[in-house]
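A single protein chain has been omitted; all remaining protein chains appear in their positions.
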Amino acid sequence: HQQTKSNGEKLPVIGASMLSLQSEFVVNVKDAMEARAKEKNVELIVNDAQRTAEKQVQQIETFISQKVDAIILNPCEVEASSPAIAKAKAAGIPIINVNSETSATPDGFVGSRDEQAGEIAMEQIAKLLSGKGNIVMIDGYMGQAAQIKRAIGAKNILAKYPDIKVLAEQTAEWDRAKAMSLMENWIQSYGNKINAVFAHNDEMGMGALQALEQAKLKDKVIVVSIDAIADALQAVKDGRLDATVFQDAKGQGAGAVDMALQLVKKQPVDNKEVFIPFQLVTKENVDGFMKK
Amino acid sequence: MIAGKLKQASDIISRYGIFIAFIVLCILLSLATPHFLTGQNLLIILRQVSVNGILAIGVTFVIITGGIDLSLGSVVALTGVVAAGFAHPGTYPLIVPLLIGLFTGVVVGLINGLVITLGRVAPFIVTLGMMTIARGLALVWSDGRPVSNLSPAFNFIGGGDWLYIPVPILLFMLVIVVSYILLNNTTIGRYIYAVGGNEQAAKASGIRVNAVKLFAYIICGGLAALAGIVLASRITTGQPNAGIAYELDAIAAVVIGGTSLMGGRGTVTGTVVGVLIIGVINNGLDLLNVSSYYQQIIKGVIIIGAVLLDRRNAK
Amino acid sequence: MIAGKLKQASDIISRYGIFIAFIVLCILLSLATPHFLTGQNLLIILRQVSVNGILAIGVTFVIITGGIDLSLGSVVALTGVVAAGFAHPGTYPLIVPLLIGLFTGVVVGLINGLVITLGRVAPFIVTLGMMTIARGLALVWSDGRPVSNLSPAFNFIGGGDWLYIPVPILLFMLVIVVSYILLNNTTIGRYIYAVGGNEQAAKASGIRVNAVKLFAYIICGGLAALAGIVLASRITTGQPNAGIAYELDAIAAVVIGGTSLMGGRGTVTGTVVGVLIIGVINNGLDLLNVSSYYQQIIKGVIIIGAVLLDRRNAK
Partner (left out) sequence: MSENYLLRIQHLSKSFPGVKALDDIHLDIEAGKVHAVMGENGAGKSTLMKILIGMMTPDSGSIFFKGERISFHSVHDAIKAGLSMIHQELLPFPDLTVAENIFMGREPRLFPGWINRNKLNTDAKKLMNRLGIPVKVNRKMNTLSIAEMQMVEIAKAISNNAALIIMDEPTSAISQKEVDTLFGIIRELTANGVAVIYISHKMDEVLQIADTVTVLRDGKWIATKAAAELNKESLINMIVGRSLDNIFDKKQIDRGEVLLSVKNLSGNGFKNISFDVCAGEILGIAGLMGAGRTEIMRAIFGLDKIRSGSFYFKGKQVKIKSPGAAMALGIGFISEDRKETGLVLSATVKNNITLSALNQCSNNYIIGKKKEAKIADDQIWKFNIKTPGRNQVINYLSGGNQQKVVLAKVLLRDPQVIIFDEPTRGIDIGAKAEIYRMMTGLAATGKAIIMISSELPEVLGMSDRILVVRNGEITGEIDGEGATQENIMQYAMG
């Protein structure tokens, strides 16, 4: 089923296994990859691992049996997705991680360290609280790489601010409605003791935000979350959300495809580990991000 | 027979069993935290349960006929994104997204019903298939992204108050009343119980079994759509990945409420109590700030414990 | 009466119905892509289905007794992290994590069974509660983090080959054979069918109904544990969030295989075919590079379609 160029030479085929195409950020990465693949004229096969490492490993196996020329892995898990890398390497197919790391080192990496996102967000909260106050943390789905790392990042910073007290930490499973209910309940038990909210992603941040607004508490409470999805950027612009943390989906997606092609074409890759840093988004710089 | 005897005895207790469980739970929570038994918190609980409540009542109809609907959660997502798609400010009047959303849910219910009755496929498998189909459709429709920027009118459904009462609660109440009347005072309601109790006998009594089942699945789909709209409006965005596993909470509420999955038995009031129990657990454990890990353990234990108190579910 | 007659007729067709569906599916896929019908790919499919396969066979026992087990997925996670916890290199010999893992699953199954039989609570609700309990326990045990750095011996179970055949496949085969014999050639097997077919009659025949049910749930829990170990070993880590919604795929496979959720009917071979159908769909749609949104839609349609072809599921 592989297409061929006019001169009969086969197009390179890249297989990609994505964390979850139900997550807006991952979809953005996927779109960027597809766009770049189009202009570079390569065939891109995108599979959705639906957040299960086992499925991801299976999809890599399938790519291998399909004899694709390169594999892009958007890992579900640090450790659990690693066997996929081992298998690809064993089959001699170049494999590249996009967005996040695995314990096994791939042939290339384009992405960022989720810990950094947690650090940036918490730094901002600490700054806005000027180092003193009570916060609550809304976690992502327990046990998933992003949740663990963002929590670690946040805690790294908190260690530096003894006067910032964590009143409560719960999971809302990346879900806006769950975060909203959770925040409503917290408002009941902590009332206006809460000074700031850190949510592991914007969906949950928006949920908390709405709960606070309904309780007429938003002006007293700071909300910071991660991902810079469209809604969140708009909210930052409107001065509702205090800050979000941008990670460059386009850059990561395109970069991954480029690196994959270089590896396929056996071209020298100057830098096999491209870290695309997170960036803090606030009312001041939000316009720049809304264009992207 | 001995089972029968126990069952009858317990049928009497049980008319109160689950209520008792519920009261006990509330008392314990009021003792555990002062924040539980406040008017405001109770209002919040009601608002939080309204989505699951509407779903649970819908699936009660289906379960009484002896069926089941696992597609609820996905239908919530699908109807949510579809309705949201027509709810952007300055596009259509409010009625349009509402009708289109409800229509979508009704169609899904209709399809479920048709395959189950005419195709004679087990409801479990049909609705399980529909679960992934509807989820896929929601993702296709929304291209995997939240459908946001919705009109204030639309957001009023989930976020607004009317006479100081949140609209979701009012809708939930309305659904309760209408469903109660449907099941207890109408012929179709009686037929729903008959079909679930003994399909053969229902047929021999001149009841159009397939029509009755279709009715139940359509009601269920329609209410799932209502829940989807309320949810989308509450979170001011249509989420293609909303409502995952909502069907489980809904069915749990129904069973906790004493409706038999074998069909033929069940009440709206029971379902409402089941919904409240689940809602109170979630709210209470958050108030007590129990760690997420232990929350799940405790929630499971309480649910089983509540049902243990209620002998209606004895098989 | 006549219904009975029809049933008999369809029983004959159905013995082949689902096989036909399966063959048709395979033929279509072979025509669609050259990558499907390759020895390597078929091996991959078998390895991919082995976890779901082991789960599905386990829950077949429970479903034949007329019960259900929704805790499978969580038990996979729990047993995975528990076993992994004892499988770090240079700590214990391989047997230790295996036994402890299996034991954990058996205990969960035992508890499910006890509450269902002695507590006389609907299996749906008990195992739904256990679903969140086991998940919570998995998170507590692993402190919410993957349990990694496992011994090569342990990782061999899921990743290794023996006589060129991946170990998971061999384990799956073993489970198939043993379960087939259990259900067809042993008295306990007969009793499982009897209890599911007519509990009253089973009691009247002097069968210890509760003991039989307990047995079924224990088998189911034990096999869930085996699946959990295989999975943890395959992804070389115990994931507290592994196996989410696995129970649905497993139950789907069982029902596709013609086992009635009403109990009393069902076969291991049917379940195996059901498992293969689901596996082939997943593999095939990935091979064809169908966009993941449409994949879900198509998967749902195919599952319903396959069962439509098979009249055993006629209710």
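Going in written order, the chains are labelled A, B and C, and every chain counts its residues from 1.
Simple rule for what comes next: contacts are C-beta pairs under 8 Å (C-beta built on N, C-alpha and C of every residue); 3 or more make two chains touch, one makes a residue touch a chain.
All figures in this text were calculated on a predicted structure; none of them were measured in a lab.
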{"item": "Omitted chain's touching partners, listed by label", "value": "B, C"}
{"item": "Residue among C:Phe22, C:Phe36, C:Phe61 or C:Tyr193 that touches the chain left out of view", "value": "C:Tyr193"}
{"item": "Identified contact with the non-displayed chain, of C:Leu70, C:Ala87, C:Val108 or C:Ile207", "value": "C:Ile207"}
{"item": "Interface with the unshown chain - residue positions in chain C", "value": "1-2, 4-5, 7-8, 11, 185-191, 193-194, 197-198, 200-208, 264-265"}
{"item": "Interface residues of chain B (partner: the chain not displayed)", "value": "1-2, 4-5, 8-9, 11-12, 185-188, 190, 193-194, 196-198, 200-208, 260, 264-265"}
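Going forward, only the chains that are shown with their structure count from here on.
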{"item": "Centroid-based (C-alpha) most distant chain relative to chain C", "value": "A"}
{"item": "Chain centre separation in whole Å, for chain C relative to chain B (CA means)", "value": "28"}
{"item": "Gap in Å, rounded to a whole number, between the CA centres of chain C and chain A", "value": "33"}
{"item": "Multi-chain contact residues (two or more partners), chain C", "value": "139, 144, 292-293, 295"}
{"item": "Residues of chain A engaged with two or more neighbouring chains", "value": "21, 142"}
{"item": "In the complex, chain A residues that touch chain C", "value": "1, 21, 45-48, 50-54, 57-59, 61-62, 65-66, 77-83, 103, 141-144, 147-148"}
{"item": "Chain B partner contacts - residues on chain A that touch it in the complex", "value": "21-24, 27, 139, 142, 167-171, 175-177, 180-182, 184-186, 188-189, 203, 206-207, 210, 214, 229-231, 234"}
{"item": "Complex interface listing, chain B residues touching chain A", "value": "33, 35, 38, 40-41, 44, 47-48, 51, 139, 143-146, 148-149, 159, 231, 234-237, 239-242, 244, 282-283, 286-289, 292-293, 295"}
